[in-house]
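This part shows chain A:
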Amino acid sequence: MLKIENLHARVEEKEILKGINLEVKPGEVHAIMGPNGSGKSTLASVIAGREDFEVTEGSISLSGEDLGALDPEERAHAGVFLSFQYPVEIPGVTVTNFIKAAINESRKAKGLEDMPANEMLSKIREKSSLLEIDRKFLSRSLNEGFSGGEKKRNEIFQMAMLEPKLAILDETDSGLDIDALRIVANGVNKLRSKDNAIVVITHYQRLLDYIVPDHVHVLYNGRIVKSGTKELAFELEEKGYDWIKAENE
Partner candidate 1 sequence: MRNVLADVEKVFHSNQLRETMAYTEEELKKELETKEYEYGFYTDIESDTLPKGLNEDIVRAISQKKEEPEWMTTWRLEAFAQWKKMEEPEWANVHYEKPNFQDISYYSAPNKKPKYDSLDEVDPELLDTFKKLGISIDEQKKLAGVAVDIVMDSVSVATTFKKTLAEKGIIFCSISEAIKEHPELVKKYIGSVVPAKDNFYAALNSAVFSDGSFCYIPKGVRCPMELSTYFRINQAGTGQFERTLVIADQGSYVSYLEGCTAPSRDENQLHAAVVELIALDDAEIKYSTVQNWFPGNKEGKGGVFNFVTKRGLCERSAKISWTQVETGSAITWKYPSCILKGDHSVGEFYSIAVTNNFQQADTGTKMVHLGKNTKSTIISKGISAGKSQNSYRGLVQIGPRAENARNFSQCDSLLMGNECGAHTFPYIEAKNKSAQIEHEATTSKIGEDQIFYCNQRGIETEKAIALIVNGFSKEVLNKLPMEFAVEAQKLLEISLEGSVG
Partner candidate 2 sequence: MDLYEKLLSSFIAFEDKVNVNDEVHEIRTAALKRFEQQGFPTKKLEAWKYTSLQSLLKKDFSIFPGSKCALEYPAVRQYFLHETETFKIVFVDGQYSSFLSETTHDGVDVCLFSAAIEKPKYKHIVDQYFNKITDQKDALTNLNTAFANEGAYIFIPKSKALVKPIEIVHFASGATPQILLQPRNLIVVEENAEVQIIERHQSLGGVEAFTNSVTEIFAHKNARVDYYKFQNDTMNASIVDNTFIEQHDSSEVSVHTFSLGGSLVRNNLNFYQRGSHINSIMKGVTLGSERQHIDHYTLVHHIEPDCESHQDYKGIYDGRSVGVFNGKIIVDKIAQKTNAFQQNNNLLISDTATVNTKPQLEIFADDVRCSHGCTIGQLDDDALFYLQSRGIPKKEAAALLMYAFANNVLESVKNAALSNRVKDMIAEKLGVKIGFDL
């Protein structure tokens, strides 16, 4: 589904991704781990099409469609969803209004009419109960004054509403206590299907206790230096990243 070939990207003069290759098939969950500064979040941003990064070489495609020339919103329409490490606050725009706009814009891009209000409502109801989200929460301003856990839960709620093909969870576990982590992970697991794929970006192994990956990759210095099964995550947890660094110096 997602195919990344020899991806190089830089910000200003600094090259951050130095030749990434990655293939994710439908139904799979991949974990990308790595020490701070290895390029994990950059990879997520580049897939989503953030303009601060310049792709200098290589390609990204989703279900055979080249994403390279697409704007961020077009990638979203194509089915890419990025759960932000730091979700942005938009004062005065409620969670409901925001998700309505997002869904209808995607539908418009596909030549569909706006989603009928009653359908929208029942969908919101269904997905919010899936993620144990209080209805009052939905009428608050987007991410404004949300706790860390609420922000992340809101991201997964949007993911549930938008039903992407590919979801990238960027450090979704950061800033979450164990209860919030459990709720978020359960939500993600409920959204797993044979037709979509999930890329989990994380520094620590603990999220992977809840969202069990099929493949684990270690990103270091802009390259994937090791790939394996979920056991690799345990190994990293045990040994830390130093042995990876040592191997790759």
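In this text, a contact is a pair of C-beta atoms (placed from the backbone, for glycine too) under 8 Å apart; a residue touches a chain by one contact, two chains touch by 3 or more; residues count from 1.
Regarding selection, all candidates are chains of the complex that A comes from, given by their letters.
From a predicted model like this one, the values you see are computed outputs, not experimental measurements.
Student: Please name the candidate from 1 or 2 that touches chain A in this complex.
Tutor: None of the others touch chain A; the one that does is 1.
Student: Where on chain A does candidate 1 make contact in their complex?
Tutor: Residue positions touching the partner: 48-51, 71-73, 75-77, 80-82, 84, 87-93, 97-99, 101-103, 105-106, 109, 141-142, 158, 162.
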